[in-house]
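In this view, the complex is presented without one of its protein chains, the others remaining in place.
== chain A ==
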């Protein structure tokens, strides 16, 4: 990875508010033309990091480089990045055209070119018919696209998006996800997207940085994050998972020999740093299959089921009372065991993963 195709390089950034530390030395490289997501629960530091890139927060230590240029101390109005704000922050007294034109005129575009550019971006977000409306006369989804157009118009080096979908209803959110991704491909610039919604992150991102407590927990593609979480936090935060306490016998070449609850031996991939002793096994509910009692890795008793439409959610308890969630696809062939019946659970090879804390 040469520095040539790095759009934003964040090096050991620390942010403290008084005695509270929001970012504990975060380092990240965001590539050009990449849809990069900062994902984490509220208070994890993702928004602080985004605001530091935009220049709204002064970092306590560390550097931020944009295309190889140090921008750490620059005020926001000198940074060639633009932001789509969570509540859009459209100028209420200006028309859509004036909103979009604002950044163009402030960054030295001449009037005729700015007018042309406004038409172009309004076309891009399909709002050409609304050019003379004011934000208050538009729906939430339309306002969101004005915010996008306004941020994209001055051709920023990087587009920052601060939970821009959170104010939309579900149906619209799903449609906008697809549009956003297409827009990123079309513009060819890096999008840095902040969200707490793991589904959003998984469906749109090229890469995701999972954050918690001011630290980056894992960086990877959606598939890597989902299928190979490095620790309990990531496994638990991304999707649903069952975390089982297991005895670790040995770890060699990334494969762990473990003893499952109930006593049967099992071998599975381990996250980088797991020592023998107690460990946590992460098993996704949809990667467990049912079988006859005694034939699988565990024996279990069915506690109940929840019908979810596409899936059927089964809750079972193991011999030691530990509860496990199992997800069965809802198809003609699916036989759902009755509550109280004794069944066996089979773990698919590679479906489980041993995690450090």
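The definition used in the following text is that a residue touches a chain if its C-beta (ideal position, glycine included) is under 8 Å from a C-beta of that chain, and two chains touch if they have at least 3 such contacts; residues count from 1.
Quick note on the criterion: contacts and distances are computed from a predicted model.
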Query: Considering the UniProt annotation of the chain absent from this complex, which name among "Beta sliding clamp", "ABC transporter permease", "DNA polymerase III delta prime subunit" or "SUF system FeS cluster assembly SufBD core domain-containing protein" applies?
result: "ABC transporter permease"
Selected residue (touches chain absent from view) among A:40, A:154, A:220 or A:296: A:154
Field: Residue in contact with the excluded chain [from A:48, A:82 or A:184]
entry: A:82
Task: Consider the whole complex, including the chain that is not shown, and state which of A:107, A:166 or A:257 touches that chain.
output: A:107
Query: Given the contact definition stated above, which residue among A:21, A:63, A:142 or A:257 touches the chain not shown here?
result: A:142
Field: Contact footprint on chain A, counting only the chain that is left out
entry: 54-56, 75-78, 81-83, 85-87, 89-93, 102-103, 106-107, 126-127, 129-130, 133, 136-139, 141-142, 150-151, 154, 172, 175
